[in-house]
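Up next, chain A:
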Amino acid sequence: MDTLVLLIGVISFVVGLRVFLTRNRVQRLLYLCCLNFAIAALIALYIKSPMGGVAAAVYFIGSTLSSNAIAHTIGKVQRLEGRG
Partner candidate 1 sequence: MELYNLKYVMDALAYSLYAFLVGGLLLGLHRKIVARIQGRPGPPILQYILHTLKFYFKEITFPITAGNPLYLLIALMSITVWMSALYLGVVFNTSLLILMGLYVLQKIVEHGCGLSSGSPYGKLGGVRSVFSAAAEVPLFTVMGIIYLLTKSLIIEDIIRYQEIHGPIIFQLPFAAFAFFVLLLSKAPNSPFAIVKDKSIVSGYLTEHFGILESLIMIADGIAWFVLLWIFLAVFIGPLVVSDPLMTLLGMVVLTSLISLICALTPLLTPNHSVMIQILISALALVDLLHRIFMG
Partner candidate 2 sequence: MKVEVDGGTVEILPLVSIFCIVMGCIGVILNTDYLDKIIMLEFLTGGLIGLIVSFYYLDVAILTSIMEPVSTVILLLGSLKYLYLKRSKKRYSSKLPILVK
Partner candidate 3 sequence: MFLNITSVAGEFYGYIPFGDIVLYVTEFSAISFVIALFFTLVVYFTKPEKQLESQIGGFDKLNYVSLEELKIRRLMAILCGICTAFAMLTGDLFNYALFLAVIGITNIGIVSAVKKEWVLNAAYYYGIIAMISTLPLFGGAALILAKTGTLSILELAGKHQDLLFQKMLYAAGMVGETGVAPFYAAKAEMFRAPGAPYILMIHLSSLLIVIRTAEILLTI
Partner candidate 4 sequence: MEEVPYHLLCCIASLVIGGFLGLTYSYNRYLKPYVERCIDRWALLSAILGGVLFSLPLPYGINYPLSLFLLGVPFGMRPGYGRIELITGVSIAILGYLIRGLIGR
């Protein structure tokens, strides 16, 4: 169990650094998604109760929705810039 948490923690650290350092916007969004996934997992593992699972699920859904919205907007902006 401990190793799993530790692993996820390390992954999230690495991914967080990547989010911070990457120049490309689309890639950055990808890493953000990954990070959200890791945090959701950490939440589920941190609270050892069904409620923890619910919270993790809600967080995951919410972050996915907003990532989707951001992705959509990125496309929109690219089109705008391409034409303008």
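As a selection rule, all candidates are chains of the complex that A comes from, given by their letters.
Going forward, a contact is a pair of C-beta atoms (placed from the backbone, for glycine too) under 8 Å apart; a residue touches a chain by one contact, two chains touch by 3 or more; residues count from 1.
All figures in this text were calculated on a predicted structure; none of them were measured in a lab.
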item	value
Candidate touching chain A in this complex, from 1, 2, 3 or 4	2
In the complex with candidate 2, residue positions of chain A that touch it	1-2, 5-6, 8-9, 12-13, 16-17, 19-20, 25, 28-29, 32, 35-36, 38-39, 42-43, 45-47, 51-52, 54-55, 58-59, 61-63, 65-67, 69-70, 73-74, 76-77, 80, 84
